[in-house]
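Just one protein chain is left out here, and the rest sit where they should.
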């Protein structure tokens, strides 16, 4: 492999990035040193195993990645705004759509989802932490350093450019020599291992760590959605790992899984990667459904309508989504029988999804609805997801897909479900639980500005793309000539679409502003129950103490906190005397971070085919694993006095009814 | 693990070991002596493998141990469904390849 171009050169944008990366890194280092924050960073964040802090780190990184992916998106839209544009070279355009897609799905949506898992699930089920806090930290650091590995490809070695799913044989050595493709492989391989472990962690957390009185059928729907999503993670991420390993074998060892020569079969790559890829989109959308279920119930002041059917449809989605992957390559030619089966399975998924939408609407029916920020995002989600779902069913009709396949119609469809479903859902979740985790409500006025710019931007950007698809514009097209442009009507629509992309960018800036502004001036939540909520996370202070629950809550049915509040209002309500017991908590550990650093070193080494470095990194990974195995002093108890002190301090802080547990 | 009622006993292990050996020897003999037609042979040796897997599950891996909901059994069943889907699905979908090549 040709390593003579270690640093990417030749493009002003890249020099700009170089300079800004160096400046930002310097600024961070100087800041940390000047304010003597290194120790704090290490003790409070890098070594933490507290699910709330890990959740916060996931949230920050995913917002950062949303920014990076968003910049990519805007660059592409600038390029496409007018015909014959020379803003980006074709090669550069390829790199940008590749990193945009990869980052948005794997480094924005996934960590945003894990942020919500971590920030909410233990609080919702009355647990003090996840089942494996140490593993949780490992997962986070693997994700984070995997993401960084992909991101540095922009300035070192060169970006991948074979598309977000890197179809073989294009992604093989013959057509994509150089480190870019390897960065893609190792970046997502490392973070994918982290995702798999998070899946195991949350399945076990939900099954085993609920407060002893909470039965599964009393569990809040968000936690159910996390269970469904985690089951799907367990089902498909091993396929992902193996498939990426196969591509690695081809590229690094000269194998022939997916090559054009030596009997390899590139279509096998397409088959395997979509076995993971399709369920992946349901993995990210299921928790969004869960978020909406919580929000609708809270802001309609009603129990959710059709709880059992909600649970059933989520589990059904997570299983049936395993049987639809071929709809991404109907045109491959596997034959009518194959296509029919997978087309039907795809359409079947629309049924449970429809059930959920009706349940939300029935919950709102005759409810006392409050239009808060989370609720706004829910109300935006419904029409957006309906249109996205309808165009999805159009694409699922195999014969018709021969027309739509890989056109802008498809681009519009999947952005409609990914943005309208996943991003709106996670943002709604962020608005909803922000007061819980940070003790701060996010500013309404800026939030509304963000909301409306996002909404208008979304439709302005993506509606024209359905039309462009029908007019024959294909995806991944880096430019079009002016006869196509003005005569065939492509240019005006593309221009409009670009305007929409900018509006969404402005919406994002509003949100960043909103968060920063609210941290400084926002309304503080002292009640612990910012929205008059229904589930257990609202029964404890915001932000919760390390151990979450001083006493494990007693659950007597669904919407446990809501019924408890009602009982407390009755005259006959008697506070039980509280008697604290020592709480068992895991110790912080630096090993997860070090292990991920070793993974990073290994990934970087193999990316440049520096075997010595790759193997050294892997040996480092094993050393950290062994070091952990030999650690016996892994947890501690919080004493009763300390709990009392913490609880009293929290209660004097102004909040109510906490002892009610 | 804390409760002391394990299905593990020396008898169980020895039985499992013997059964495994038998279930390994049968397909070996069948194949090396070309005892059947190709289809029948394939089915029988796969069957022997599955049986041996079951033997290992019960006699070595103590799938029956433990109290409460059997989450490990559920995970295993779901896993088997997925395994079959992956292998059979890939073979079925890629079978057109033999005509294309």
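Chains here go by letter, A and B, matching the order in which they are written, and residues are numbered from 1 within each.
We take it that a contact is a pair of C-beta atoms (placed from the backbone, for glycine too) under 8 Å apart; a residue touches a chain by one contact, two chains touch by 3 or more.
The definition used in the following text is that contacts and distances are computed from a predicted model.
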- Among "Acetolactate synthase", "Cytochrome (Ubi)quinol oxidase subunit III", "Branched-chain amino acid ABC transporter permease" or "Fe-S cluster assembly ATPase SufC", go ahead and choose the protein name stored in UniProt for the chain not displayed. "Cytochrome (Ubi)quinol oxidase subunit III"
- Task: Tell me the shown chains the invisible chain touches, ordered by label.
- Result: A, B
- Out of A:213, A:474 or A:646, which touches the unshown chain? A:213
- Note on the structure: Per the whole complex, from A:243, A:298, A:359 or A:589 the residue touching the absent chain is A:243
- Item | Of A:551, A:601 or A:643, the one touching the omitted chain in the full complex | A:551
- Kindly note down the residues of subunit B that lie in touch with the hidden chain. 1-2, 4, 6, 8-10, 13, 16-17, 20-21, 24, 27-28, 31-32, 34, 38, 41-42, 45-46, 48-49, 52-53, 56-57, 60-61, 66, 71-72, 75-76, 78-79, 82-83, 86-87, 89-91, 94, 97
- Kindly note down the residues of subunit A that lie in touch with the hidden chain. 128, 131-132, 196, 199-201, 203-204, 207-209, 211-213, 234-239, 241-243, 245-246, 249-250, 253-257, 259, 262-265, 268, 272, 551-552, 554-558, 563, 579, 581-582, 584, 622, 626, 629-630, 632
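FYI, only the chains that are shown with their structure count from here on.
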- Task: Spell out the residues on subunit B that touch subunit A in their complex, using ranges where they run on.
- Result: 69, 71, 75, 78, 82, 85-86, 89-90, 92-94, 96-97, 100
- Item | Contact set on subunit A toward subunit B in their complex | 207, 231, 234-235, 239, 265, 267-268, 271-272, 275, 322-323, 326, 333-335, 338
